[in-house]
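Notes follow the structure.
For this view, one protein chain was removed and the others were kept in their places.
Labels for the chains are A, B and C, by order of writing; each one numbers its residues from 1.
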């Protein structure tokens, strides 16, 4: 699928550069669009770096999910960092010049979930770069309630990936870790982050599972104790054997693959926890009696990041030095290399790719 | 399927009456078998009343599950009560004459689950009347560690059903209840018990779902606020509508039906809990992305009863008077009416049937 | 201590009636003060009923706490209900004419506690009627984030006491309840509410403790199983004896008395929970080794209400009918009888007193 490119309009004071899904078809466009306006509770951020999520690939490729959800034209993208450029009259948390990133789930604050402290499960959520204008652009606007002020010691390339790293933190920290054994299915960036978070949090044994040798290698660099390749290993059997017949205390699912979910359950200790983050592309079959009920499993659906509990703990894990995510950051490119980054990511030959602003 | 009957052998001091699965085929036999012996940590109980579980029907009918699990000849049955007749040398908890019932999951005490306080999820569990000689007999022997001493105010017919009532208590009490809304799928005895437990525990709204009008009527008598019949109601849609669009805070699944599980997820509030007790007869399809992940659901596999936390709380709920399970106890028969009880239970025209000893 | 009264100023369009602490001394004044203005995120409520909290008595009597905290002149009071009169431009939750009450802890939304979902423990909290203008007045203004919209079936006199009732709900629901035994120390309105909430939530046994026979009688009407009078009963010994030597599973402390806290610990089961809401007037001695450590107790400091989880569950408990707080509402008076209400409350001859608007 070719990435199309439209001609750029003339630059004016009120427009900005952005990457857009221009219409209901595969491809993207580099365009100029109006700079988004700032409401009284909003913060406008001059983006300095961003990264491409798997969701962005779905939008670019225009798959069934994208078709059902995205309303073009849309500037998309939601993994980003930048500098506050202006703030609405009611904003107290930040001021122009502050380094920030943001929670990409824009919550209503009024629904049953939001009013009980579950804003990450807001019934009326709109997602940055999916349901509203995103961050692959010179500027992005988010509500004050979504802004995360960065600690000065957090480097820009890590600030740009707080969204997926936060997914991994939320998933890993959804239960006890220290002195327990884990499996992590799917060694894309989020799975690799999760391996590192588990190990930094005292997990005694982490098996990482994927089919891509490069990804497994990244998982190893993040601290995985055992690597299993679904192409050649008996995954569930190996995990059970290597855990003295017990199975793991916790399973983190980051792939969305039906076989991974099945292998994960099959190699889970009785009473273990299963934290599901990876999105299966279709409904899938589960042997509920054997895998959930008789095992006494606790299965958690993990969505987004806890606002902002996940963020504080992520910051602490990063600052303490024990969690070093740099092995996963395999490439740093410029915004003008967006198409190259997309190709790299599609090829499976990259971990996380951060793209930094390369124009004034 | 006819219930066969074998001729009774001559009675001796060392034998007892029992109901047996005599061979790998449908049917049962009233037989005389040796009275089970008492090891140093064992308790022998003179059974005074018992009840028939759905599991017993599977054994009688000899379905695929029974074929794979049961090794005839076997005296089966596991819902019972009685009087301690003799105890092993190491037993301290009870003495002859004590009224008791028992936890039917015989745990090893040595595995990873048992040694961490999860004996109800023992990796080496043997179940009374399934994997070892059961309670449809004059005497049954269980380890001291499985004995539950009855409070004097618990009547015999309720003592006989502590096993299924304990399932319901374990399921209902697996999360917060007071001031929350629930759905209960499946209004067999355990589902009806669960309705009563939820209401006694401060649930603000309980919807009961079944296809059998008699069972729905029993659920209503146990306190259900809304009855939904899967034959004619839009179950998930009704629940969502009746909860102001929120869905329920908790869903208890007691039917094992795929459609129930799907309806239950679909009418669950974001962040809600799903407690699965009903055993599906086959693997089933779940839309994991929509129903578990995006909903932030917490899904619990519920097995047996927490030993003995569930039992203490069950006793308290019964003694306090707020939980009255008598509406579900539709029939009390004698042991000689076992076949009649089986037919009644199969017909769906009964709630729980307790059978009391009718011979010396 | 006499209640003083200042002469009323002339009424104008922009002023309203209110009850004020006029200066740093005992007493109150009925005054006219400017109607509070409405910021963009604020809601102005025409108060229709209110109630007097113990905190208000401290303010009236001007004790050491009041001296250290209150900055007169101040219109005080924080238990109230009313009708939305006007809303700021950014308000979406309510509109004029809506029946409401409100969370009285005004939180900053920006501190470590608030940003992690613990707004009820905000580090910069300002309390209505304590740190900012309160509700004993024709109008009160609160932020939208503090407004609770009332269900139409909640009567006005109960709407007026959501603040103390919410304290009781928060305290009682801070752990499992169903099938467990409890003690409640202090049978003022909050303690009596807690008794009712525990019983509605399946507590199997509740002992209520106080020194005032009227209060004990109210606790009994709310469902207490046992009443103990500290003047004549051996409180801790009685609880231990009545619970078969175990002690209670949970203790709710609503009195703030050192002896109550000591008796409560002494009659707690090993591993039990202690939920402390009552405010001791001074530091107190605890035998930490015996009462907390060797007992494996879990002691919770309870403050305010969880925003708004407590509120939703309170509403549900009220609507379901199982929690009936009317026995505690011993008096309903008019605003012009404020001084009489204060005397009644001081005398210990009343439960909760609600005062309704008696002027246009």
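Following the convention adopted for this analysis, a contact is a pair of C-beta atoms (placed from the backbone, for glycine too) under 8 Å apart; a residue touches a chain by one contact, two chains touch by 3 or more.
Everything numeric here is computed off the predicted structure, so don't read it as measured data.
A.B. asks: What are the shown chains in contact with the chain that isn't displayed?
C.D. replies: Those shown chains that the absent chain touches are A, B, C.
A.B. asks: One chain is left out of this view; which of B:57, B:93, B:127 or B:214 touches it in the full complex?
C.D. replies: B:93
A.B. asks: Specify the residue from the set C:142, C:269, C:307 or C:355 that touches the hidden chain.
C.D. replies: Considering all chains, including the one not shown, the answer is C:269.
A.B. asks: Determine which one of A:48, A:86, A:123 or A:204 touches the chain that has been left out.
C.D. replies: Residue touching the chain left out of view: A:204.
A.B. asks: Per the definition of touch given earlier, which of A:96, A:176 or A:213 contacts the omitted chain?
C.D. replies: A:176
A.B. asks: Based on the whole complex, identify which of A:25, A:92, A:282 or A:319 touches the chain you can't see.
C.D. replies: In the complete complex, the chain left out is touched by residue A:319.
A.B. asks: List the residues of chain B that touch the chain left out of this view.
C.D. replies: Against the missing chain, chain B presents residues 40-41, 89-90, 92-93, 109-110, 112, 115-117, 145, 306-309, 312.
A.B. asks: Residue-wise, where is chain A in contact with the chain that is not depicted?
C.D. replies: 169, 172-173, 176-181, 197, 200-205, 312-317, 319-320, 322-323
A.B. asks: If you put the missing chain back, which residues of chain C would it touch?
C.D. replies: Touch set of chain C with respect to the missing chain: 112-113, 116, 118, 120-123, 245-246, 256, 261, 269-271, 276-277, 279-281, 283-289, 291-303.
FYI, only the chains that are shown with their structure count from here on.
A.B. asks: Compute the distance, rounded to whole Å, between the mean C-alpha positions of chain B and chain C.
C.D. replies: Here the centre of chain C sits 43 Å away from the centre of chain B.
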